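The complex is shown incomplete by one protein chain, all other protein chains being positioned as in the whole.
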Amino acid sequence: MAEEVSRRPYQREVPRVRWFLRHPRYVRYMFREVTCLFIGAYTLVLVAGLGALSQGPAAYQGFLESLASPASILFHVLALGFAAYHSVTWFNLTPKALPLQVGEGFVPDGVIAGAHYAGWGLLSLALLALAGAF
Amino acid sequence: MSERRVELEVLRYNPETDREPRFQRYSIRCPEEWVVLDALNHVKETADPTLSYRWSCHMAVCGSCGMMIDGEPKLACKSFLRDYPGVIRIEPLAHFPIERDLVTVIDDFMAKLARVKPYLIPKQERALGEGEYRQTPAELKKFKQYTLCINCMLCYAACPEYGLIPKFIGPAAISLAHRYNQDSRDGGRREREEEIAAAEGVWECSFAGACSEVCPEHVDPASALQQVKIASTVDWYKEHLMPWLKK
Partner (left out) sequence: METIQADVAIIGAGGAGLRAAIALAASGAELKIALVSKVYPMRSHTCAAEGGAAGVIKADDSLDHHFNDTVGGGDWLCDQDAVDYLVQEAPRELLQLEHWGCPWSREPDGSVAVRPFGGMKKQRTWFAADKSGFHILHTLFQTSLRYPTIERFDEYYATDLIVDDGRCWGFTAIEMRSGRMRRFEAPAVIIAGGGAGRMFPFTTNGAIKTGDGMALAYRAGVPLKDMEFVQYHPTGLPSTGTLLTEACRGEGGVLLNRHGRRFLQDYGMGPETPLGKPVLKTMELGPRDRVSQAFWHEQKKGNAVSTQWGDAMLLDMRHLGEKKIDERLPLVRDMSISYMGVDPVKDPVPVRPVVHYMMGGIHTDIRAATPLAGLYAAGECACVSINGANRLGSNSLTELLVFGRRAALSAVEYLFAGRAARNETALEALAEAAQERIRALFQRTGGTESVAGLRKEMMQTMEQHAGIYRSGEGLAEACTRLAGLRRRYAGIELHDKTNVYNTDLIQVLELGSMLDCAEAVAASAAARRESRGAHQRLDFAERDDANFLRHSLAYYGAADAPRIDYLDVVITRSQPGVRDYSGNHE
């Protein structure tokens, strides 16, 4: 029988940086979170563009030309991909945050997410129309 | 009844004899339809009575037997051997200190559960003589899923935030607070907000969603936490931008 304390709970360490490699679920999560870097970077590109615009037509023309470089195109393709992934994961999760109860049932997740996709689609079309795409 | 040989790789730890945890291999013959818990019981009965773990109901309602099975938080009584063809790695539930073998120290969880005031704070007092609070099936449905938590802590083992930031109140505790917030009879949301809308409350959550993925009762704690975020944000704005609304 113990008279002195023999307990010694053992704390398993969680690796501070490489924790997410422990499980595919965490890798997917970090992938989603990392999209913010691309979205953030894209926002800076837009800000740079505004800056160039404010400095006159020559500066703005230079900005547009730099956008056409291979590196820039690669960045934009990646950024579009990540932003789309971010939007898709976000829309698919919104029904969890905004449950709509109708009587004893709930509006199906697909309907709520679908409404977001529809809104996204409409806004995109509207923007493209404003930009003179059609 | 068909049987197969099952290899278990179990993380052992006895503070009196071990400096740190170590794996121990057991090899036993088991009927095919058994669950991991049955295999552990068989080991304890026939091979090694010193193996310690918690269990009771064997029907996924008491929440005792949570552990890491092949790196995934699971209830041992609901993990079927047929789903694990190879060597089965069994460890105590992640993110909790190990007391002994597969038994963890859950003091932190118990304290957090108590902190969120998980009891009915009636909107309106009602004497027993007045009968029950009326609650329609629809009102019951609103919070019903959040009542199903069996306190098994699989969500805490899965939650990356809890793993890195132990002071996070965590999925189950906040979901329980939300259960009461959503109960039509309850009026205690503001009282609970202090605890769960704090920095170590719901704002530590980054919606990884691991908690809901592992929850054996389909409580969907992640949804509760996001709903709490929205509710407390709306409350904050109301309080600061429309102070005349304060009771």
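Brief remarks on what is shown
Should a chain be cited, it is by its letter among A and B, assigned in written order, with residues numbered from 1 in that chain.
Here, a contact is a pair of C-beta atoms (placed from the backbone, for glycine too) under 8 Å apart; a residue touches a chain by one contact, two chains touch by 3 or more.
What you see is a predicted model; the values in this text were computed from it and never measured.
Interface note: of B:Ile88, B:Ile150 or B:Val228, the residue touching the hidden chain in the full complex is B:Ile150. The residue touching the chain not shown here, chosen from B:Phe96, B:Tyr162, B:Tyr180 or B:Phe207, is B:Tyr180. Listed here are the chain A residues that touch the chain not shown: 1-3, 5-8.
Counting the whole complex, the residues of chain B in touch with the unshown chain are 1, 14-17, 33, 44-46, 48-64, 78, 80, 99-101, 103, 105-106, 110, 113-114, 117-120, 122, 126, 128, 131-137, 139-140, 143-144, 147-148, 150-151, 176, 180, 183, 185-186.
The definition used in the following text is that only the chains that are shown with their structure count from here on.
Chain A and chain B have CA centres that are 29 Å apart. Those residues of chain B lying in contact with chain A across their complex are 13, 15-16, 20-21, 71-72, 94-95, 97-99, 105, 137-138, 141-142, 158, 160, 163-164, 206-210, 212-213, 220, 222-223, 226-227, 229-230.
Residues 6-12, 14, 16, 19-20, 22-23, 25-26, 29, 33, 93, 96-99, 101, 103-105 of chain A are the ones that touch chain B when the two sit in their complex.
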